[in-house]
Structures are given as structure tokens and as C-alpha cells.
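A single protein chain has been omitted; all remaining protein chains appear in their positions.
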């Protein structure tokens, strides 16, 4: 009954839908970067209706076309070149096989980069079954290459909602094989197991979750006392945070804007809403290329940082008439309202780099007096009755997910962290990790970082014995205490402010 | 007996001395910036031997020359212009007098900026007695102005060690007046009270401490179970941290180098040891002015950040022969060794921006074969037998303390935070704060930041009710959870890494 | 006889060809940006074989498909939004019709932006006949829109060489219409008229030429005494130079690299060969995004600038093993040799931003032991026997022409300058301009610039009478003397160095 209920909420055609709790938004977000690799073959047969087997006569997979395996293998090889950290981990740990006996069920984007992760897990001893976490993002040829290499992959580009859950189900629901580890991205796999196969958790040693959404769900489960296995929050590792946000956005904001609009940055006035890590990355890049950037903030500390970094902090209404570009990076909703869209000047570009698709009130633009014109993929001109055009990118969804690519290097950091989290959870003795959500220990973060330093030919300094003693540190780290985090979950000294004097409103 | 023992460790003349636990290093660090304001009068009489009284016939103070009060008042007025946040706090809280009844004994640098703090405390209802935390840093005319205004100040520029403790003692040891709050910078005052007047703590509601050293001492006391009153760690507030380190160093590294050496930054090769907040600030400034900057690091995460920020991460030995400038920002010891000093090229400048004077092994340079030549204040040429000169700044002590000035704006942030911490501790009901070291609540940090935004004409955005609800935040903040800190003291999920596989050394 | 001879040099199919003097290289360079707009219709009929007429029954044009006119009109309208300077010129001069009677034959890229130029010329009174200067760059729908609007356009995407000259010929060779102005880009049109219809020059009042190649040809003609009409060198106007080189490359280097390789810039080591305006733009952008950039130079003055701007100046051989990216910006040949390609590390990207396709010795890579693999459009992996891959972009042709787009704003500056140059030459009395190559007067440069300031909401300061007098300037400019140029053609004080002392080699 469950499956039916779930599925009835979704239209068969994947059009615009409201977000359901049972499927993460990211699973249906358009995902452009991989698109260029994938053939737009006119083969309309559903992979579920095909009979395919790989060269070793296995049929335990479902991909678009197993014959694309060779092309996919080349893509994986190219990705391997840029994921030297993961390859280094594979080489170092291959002898010990720290995942021997692990049966991992995974649900992630299926791209050349995740293929390198999956094959690394295999090389370390794990058996893997894998589904896609997004109906659009699968690189068919990569899925084929994985299937050819013996991994049970169930994924193709352009799945229907029904296909999506069917694939996940095929990964979990198998007679002779029971998963003991979960690697999830978005929480849909975890959700499915909770709803359909709760008994599976008896064997599961842990969940590794990468996405904001999935981590949020895990904390909710934990809060509700329903989390029944340890979970590792990979999303909030220091390294990943910095790379996914500050550094990655610094690069992708330029890329996303250029690919969609060819806009010239120099001299343009722009406003960035929100000065967290994402906003900082966007602002730094745009300023560096000659844009004049304004910042809006609600938090006075971030506002002060923006000031010191050379940005004027203004309210959106104060600059909305003059800017050429509006970028939201807040995680908040309705940061750009219809009223503000009405006041923008002709040609103003509006896009979202934040954590959800709620930041721009796009719904308010779907009114009869406004005309929408799709001028390129991911680019709409919304036209006012007086002829004014506002250029809306990716319909307000995440610009960097929709319109630019994520550097392989960033994906390498995530993948390496995921692999290490799986190793840690799988090897830890029972009881060591409770039914809680954990952050990766600082030492592990440092290890992931150190694996990536050779990419930059960076040479680390080693502490002398004398220096280590002076600093009270182990020579091999961790070099910062666990509490030295950009985001940690608790402070020992948390107090609510007592003083409630009238002068502090 | 105590006093004697302590003092016997110090030579009467303040020359080079080893650091004693009983006196913070900063109390004897040279302190240049204020010097220019102060007359080099030939009055050699010790203030302790003078009979002075202010215009209201009070003699409860000891300063160099009460007649300089008018000049000092002007200095204070100028400082007030740049400390608008503190003045705003004074105005807002003046009606409520939240410090009515407070008897504060303080020990800080005595400059125009701290005078604004002291007078603010007075305006909010407090009585104050004050000594200097550094024997060199007092602006005599400012001390005179405070004395004239009725504050019991005991401080002058060029105190002896004996004078230093005498002044502190005069603040604490008074028959008719007993302190109930302590404001300390470096921990010397707190130390003195512990050793000499432990009973005073019965009345003390709390200690507010600003310096790294002082905070360290407090944590040690707390760990040893000897902390007998609540203490507020003002040093680690987010706002102060960012300003004292990243932003302040970004400005002062340039200033300190120019004032001492007139070096041209453009095209010069430099190595910055350590890429924490201080190192980040130095690197950003030097790169921005056209220097080619190398970074050394022990922590792979910081190393990766340096890479992404565009710096080559090298070992010091790899670049030591080619660089024109070496800057230490590590907090470690012997980061620059004699061997490395031997290998530097002619004219290489060496200086320290870190947290102690141990980073450069200066002692190793005091050998017979090397000649020291003092070429300017704070600038020594150390000359090798072959004629090679290394330019050593501030004898390896902190460059920005010794050779540049701290912007009043930064001091304003510290002073505002100190005032609010005093208000919080003084007003909190008994039992609310235990005998522990506390960080300022996030809300207070935000309030300090918001008081400083008008300086930049920055306009904060306010959450709508709908948005606040969506984010689960109070419209007036705090906008980040308490655990959103750059440095916090504990993580709920701290685990020691289980995995000790051979591949992770 | 001429036509035949010329054409016999070219294969019918446009593959790799050696550069002939009779056709500018740019005419056959691939040109990517427009491609996305244009349908890949399966209509294989040559436009020369079609019978088409516009809605006013005119057939004096030859385009791919006149029915695309409406789509093309929309593209032109969008371009008009970003070319407000040209539209402003159109509005200001429309009343005076300064080109009334002008019969302009033009040969440029045919894109939405040039359409705005052509329609501006029409609005100012000119009659126009137009061909494409590049066999790939025509936007078919824009050509259709121009034809529909009554302009005699002869151009389509994917012309053969024969088509190319046929189109030009159709513009020039018309019985009832004789051109009196030439607007050329690359010199092919001018060349054709010289060779085939020299008598046309009797009526021509002047040539306006935009490209480096075309200007070079004009100077050669002038030097040889064969230039028979005045020519205006639009290429070397200050405004165009700065925008086409420094500012445009600053943006397009990032765009071109991202679109082709998705490379992450942060932390990557790169070498830029040549530190002229193009190199300066590339270096500034890459450094701003966190790359570590080395520079090679032959000119000590440019080398010194690179130093001061914070780049290490090295020989290519010194860094070739360590860099992740090599960019040539020299205008020289064989700057990157096979030997250096052999020494690059695996995955090194090589591309050219300079003025020709000779900078990388691509020919040397076409040897049997190396495998070429086309991985994306414009991206080849060249694979060494040991598996090493070098990533070659655009086969060594111009990256920004091939793999990124040129901002409309830059095209607007060029188009405005072209329009003003035509107006000046057409209206100048006979004899004012000799048979020589002229730079646009400073005043005209300033006027072009001022027309573009509203885009940035920039507000110019006006001199008071007193100030103008003090400076000896006209209040309306020119504000710099004619000799204040970044590139001028002669110095009054040119001397050859007398001193030939041995110490100056």
C-alpha cells in the first residue's frame, strides 16, 4: 500500500511539482553538466523492458544501454586522472581491504566521479548495489561501464518517478543479499528502507549521508528518537563545507552566469543577498572581475564582515532599481519578492545560489500580465506589459547545479570523505557509535585534506618533537582540537543572554 | 613574602628578561604607537614621589603630570569620534545605569581609547580604579585627564616592575572601597588578587578578561578547580577574533613593515609561516600589493585553504634562500631557526606577527660572530662575517604591537564587548553563571556588531514574520545558533577516530 | 583568371588549410558562440539554389531561410537592449541623417550585434549591402531578419570558399548601385575590390577596417603607395584596444576554460606566455580566482610590470613540468614547442589567447606515436605512448573566439566606433584625409566612451571654466592630447640609441 500511496502523489510526467517529503527535491532537479556527455539516442524503449547482460553474462543491473560501456570506461578513466586523492586512498588501503564483507547500498548521482568512488569501494572489499538520487543526472555510459565491471547499477537518465523508486527498490530488495551499510545523497534511499524494509536496519552498521536535506532528515529522526543506527554527517565536514560553498561557488557563479547569459561582469552593479560562505564566494569572484557588489544581510556579524571585505551593506529595496544582477544566497524564502521584481530595471538578471528554490518568489511571476519567453536552456525572459524584461535563470532553482559544472576536485573531496566515513563506521566496534548523527573526527578531515595536497604540489611542514610538545599536539595531528570547527553542534558554555535591558532590543 | 619573591626575579631596569609566569609578557612589551603622543619631558621625578591633586582636590591617583589633563582630554575627545559604538551604548544605557553600584578594578593599556571605555563605565553607574597592564603603554596625558575627571588612575609611561605592582596594589588595596568586578588584560591583576587578597573574591561577581594569555590562565585555574568566580572570555568572541586577527593584521602588516623598513611590496618574494586567521590576513594584504607569497603549514586543512586562495604551500627550507621577507604567524616556537637565518639572502627581513616572541629563534643570533647594528627604532641589522645582513624587526616580538598602530575601530569593538560583558556578569542573578569560563552569548556578539554598523553606513535587512518562522529564528536574533562559532569549546559529537589502519599514519 | 587561381588554393571542403594571403584566417576560424542560436536544420539545399523573397517582394539577398526572420528579429531586439550606446547614437543623429547618400558595402560577422549596427547605418541614411567575413559565424535567423527588413544580405552559416567569394561579389558587383564606403573586417572585401573592381575606388570615400589583419594589410598597401583612398584604422582606437584585449580577455579566459574543461582555477599552477594587454587580462583573472600564475616575457619592461603585479617571471622550461595550464598570449610563433609539450605533466591544458594560431606548435603533435582523442567540441586529448594526456583546446586557435562568447558590450564599442568612423570619412571634405591610414581622433574615442557610460550609470564630472583654462583644455574635450595614446604610430623624438658600449649587449 505504501508504494502506491507515495506514487500517487506524483504525476507521471516530471513537470513542475510541489516538493513532497517522500522525495528530495534534488532528485528531480535538472542537472545540466552531464548532459553533454550523454547521447540523445532515439531509443525510446524503457530500460526496464530491455533484456541486457554484460560480458560476464550477469544481468543484475538495469541501465540504458550496456553497449555504451566502453565510452563510459573512458569517462571514468579521465575522471580518475583528476581524482588522484581517491586513487591514492585506493592504493594505500587496497592491501588491508578495510571494507571486506561490507555490502553497501548506495543512492547518489551516477557520474564518472561517483563511478570512481564505487570502484574504490569495490577495490577495498565491498559489494555494492547502486541507484541514482536524481532522475536526470545519470550518465548512461558510465552506468553501463559500472554494470559491465560487475556492479549492480539501476539507473538511467530520464527516469520516471516510478522508475526512480523501482531502481531503489531493486538495490535493497534482494533475496540472497542484505545490505549492511547505506551511502545516501538526499535521504530517499534511507527513507525507502525505513518505510518498506525496516528490518534491514538490524544488519546496517551505519548510514553515510552527504546532502543538506538528507542530514536534516537524519537529525529529525534522531530528535524524534527514531534513528536506529549510527549516521555520519558528511555534509558538514570542514573540508567539504569550505569547498562546496566558498571555493566552489567562487568558481561556479562566474561559470553559470556566462554559460546562460554571456553577461560582462566588469562595471556591472550586482546585489548578493546573504553573506554566508556561499555569498562570500560569489562576492569575491564578482568583485575580482570588476563588478560593483552590494550585500544584504540580516545578521550584523556577517554584515560587519561584508563591510570589512569592501562591500556596501544595503537593503534590497535601496538598490533594486539600479542593479544589473540579483543573486540570492540566503537559504531563506521570498528574499526577492514580486514587488522587487516589478521594480527591477530592464534586462536585470535574477538567479539563486542558495540552498533551496524558495528564495526568489518565482510563483508570483506566473500571472497573466507577464509573458514568459524561453530564450535558451535554463534562461527565461519574463516580460512586463511595458516591455521590460527580467532574465530569470533556472526558474529560480540552484544556478550552479543547473547551469554550471562542479569541478571534479570538489567531487573528489566529497567522495574521499564518503569512503573514509564508510570505513570508519564499518570497522568501529559495536557500541562505539550510538544511534546518533556524528560529524567526522577532525583527524579524518585532515586526512582527506592531506590526500588532496599533491594535486597542488603542496608541501606540508612537519612538527619537530620539541614543537609538538610545546603545542601539546600529536605530530601527526589532529592539529586543531575537535572544537575548532566552523560549524559544530554544541558549545559547552552556551548561555542564554540574561541581560534584557531596554537598550538591547 | 610574596611580593619580594616575585620581584626578586626581575631586574630593576627593564631590559631583556625571561618571561615569568607571574607577569604577562605583554606587560613589558614595548608599545610604540602611543609614544608619539607623549612628551619626552625631562622630569625625572618618580610620580610616586610627587604630590598632586586634581581641580576637585582629590589626590587618589598617581600619574606623571596632572597638568597634562587638558591635552589628554582632547585626545579622548578625538578617540570618542571614532568610537561611536561605545558612545551609542553609553547614550542608550545611561538612563538605566546598569552598572549602578558596580565597583570595577581594571588593569588595561591606558590610552585614549580605554579612557572612553572607563568613562562609559562611569556613565553607566560604576566606580572605577585603574592600573596599566604594560609598563610602557600608558599615555601620560590621558591618565592625567582621567585623574582630573575623578577616576583613580595609577599609571605612567616607563614604570619599573616595582612601580607596576605598586600601581595594581593601590587599585585593589583600599580600606573604604572593595571591588566587585574585575576587568583584566593579561591576567596580572587577577593574579595579584589571587595571591595577595584572596578574600576579595568573596565580593567579586565576575572577571572579564581580554587577552589570550589571561584567558589561558583562567582556563588553567578552572581546570585546576581554583576558579572561584565566573569569568567571561572576551578574547574569543567572534567579532573580536575576526577583527583582532584577520582584518587587523591585514592592515597592520603593511603598516608595520613600511614604518620600519620602507620596503616595497611589489614583486617581492615573501614567506608567511602559518595560515590561521593572522596568516590569512597577512597573506591577503601582501598579495594584494603585488608580493609573491609562499605559505608554510602543518595542518593539511589550512594548507588546502592556502592553495585555494592562490598561495604555494612549501616548506620553509625550500624557499628560505630566495625570499625577501619572512613573517611568522604560528604561535609555535623556533619556526625560524638559526640554520635558516644562516641561509637567508642578504637584506632579508624577518619579523613576527604570531602570538608569542618565541617563533624566531632570536637567542641563536646572539653569538660572537654576528654583529648587531640598531639602524632605527625596532630595526636591527644582524651582520654575518661575510657582510650579509638580516633585518630583524622588533627583536622578534610582535610586529603589530611594536611597530604599527591598532585602528581605533578595532579597539572600539573590544571595549564595547568588555562593557557588555561587565553588564551581563554584574546583572546576572547569583547562580546563573557558575565558577567557569564563559564565552559571550551569540546575541551579545551580534549586538556589538550591530552597534558598529553605522560607522560603515551599513543597513541591515530585517526578517519578515513569515521568514523568521520559516527559518525558526527570532526576528531580533540571535541569527546563528550558539554552536555556529569559529571557535567553540566543545562539540557534542566529538569522537576519537576509531580507524587506525596502517594507511592512515 | 584571378578568381580561379585564388580558389584553386582551397579545397572545397573546409578542413585544415594553410593560411593564404588572399583570405584572412578569421574568415575560416570556427566561431562557436553563435552556434547555439542556429538551427541545425536538415535543409541541405544551398541558399544559392533557392528562390526566396521577403514580404516586400524583394529578392536582392541570399540567406539560409527567410522564414526565420521573426526569430532573428527577436535576437536583434535582445541585442539592442545591451547596445544602448549605439541606439543612443541612432536617436541623436537620426534627424540629421549624416549618412544620407552613403552606399556602404560591408563584410563582417553577421550576428545580432552587427545587425544593430547595420540597421543604425540605415537609420542614419545609408544604403547597405552586406556579406559575412567568416564562413561559420553567420546567425542565419539574423541574416533573414535583415533581409526581411530590406537589407541586401548575402551570408549563411557554413559557406564554402566559393560561396564566400560569391557573396562578397554579389555585394560589390551590381549594375545600378555603386558603393562609396567600405566597412571591412579582415580585409577580404577590400582585397576583392582591389583585385576585381579597382575602378570602384574612384567613388569610394573611405575604408573603415576593424581587424588586426585588415589594418596590417592597409598599412602594407600604404607603405607600397598603393592605398588609393583614406582608411580609418578602427582596431587601434584606445577604447577598442582596452576592451578587446585587457577587459575582454579578463572575462573570456575564464569562460573559455570552464566551457571546455570545467577546470577548477583555485590552487592550480599556470603559466601565461606574454604580458601584453592580453596576458595582463588573463593573469589578472586567473590570479583573482586563486590560481598561481607564472609569466614568461621577452621584453624587460613588461617583465618588470609582471613582477610588480605579483607574478614570478620565469622561462617556460623552468616551470613546464609543474604547471597545470599553459596559455600563450604573445603573437609570436612556436612559443610552446614539441619538446615542451613532451615535458608537460599528465592532464596539462594548453591553449592560445594570442593573435594567431602559430603560438603552439600544434603541427609537431601530429606524429604517429601520439594519439588524438576528441573528447568534446574544441577539446582534444593528445595521448603519449606512456598514457600521458595533454589537453589541447581549439587545436591551438584562439580560445576566446572558439570557445567563449564576446560580451555584447564590447561589440557595442566596436560597432559605435565603426559607425562614427564611417560618418567622419563620409562627411569630411575632399582632401582633408589623404590616401593614408588614420587613427580615429581622440575626441571621437572619447565620444564613443561617453556613449557607453550610461550602461554603468557613471556620472562624468564637468570642468569649470576656470579649471578648463588652468589645464588649457576645451571643456568638452578632448581631454588628453592626441599624443596621449597607448599605441601611436610615431614619436617626434625617435632616436636610435647612439651608445653602443660593450656593457649594453
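Going in written order, the chains are labelled A, B and C, and every chain counts its residues from 1.
The rule we apply is simple: a residue touches a chain if its C-beta (ideal position, glycine included) is under 8 Å from a C-beta of that chain, and two chains touch if they have at least 3 such contacts.
These numbers come from a predicted model, not from an experiment.
Residue-level contact of chain C with the missing chain is found at 89, 92-93, 96, 98, 238-239, 242-243, 247, 296-308, 312-316, 318, 331-335, 358, 420, 423-424, 427-429, 432-433, 436-439, 441, 443-447, 449-450, 452-453, 456-464, 466-467, 470-471, 476-477, 479-480, 482-499, 501-505. Although one chain is hidden here, its contacts on chain A can still be listed: residues 266-267, 269, 287, 289-292, 304, 307-312.
Seen across the whole complex, the unshown chain contacts chain B at 33, 36, 78, 81-82, 247, 250-251, 254-255, 258-259, 262-269, 285, 288-290, 322, 346-347, 375-376, 381, 389, 404-405, 407-410, 455-458.
The rule we apply is simple: only the chains that are shown with their structure count from here on.
Nearest to the global CA centroid, when each chain is reduced to the mean of its CA atoms, is chain A. Centre-to-centre separation of chain B and chain C, using mean CA positions: 58 Å. Work out the mean CA point of chain A and of chain B, and you get 41 Å between them.
Multi-chain contact residues of chain C (touching two or more other chains) are listed as 266-267, 269, 289-290.
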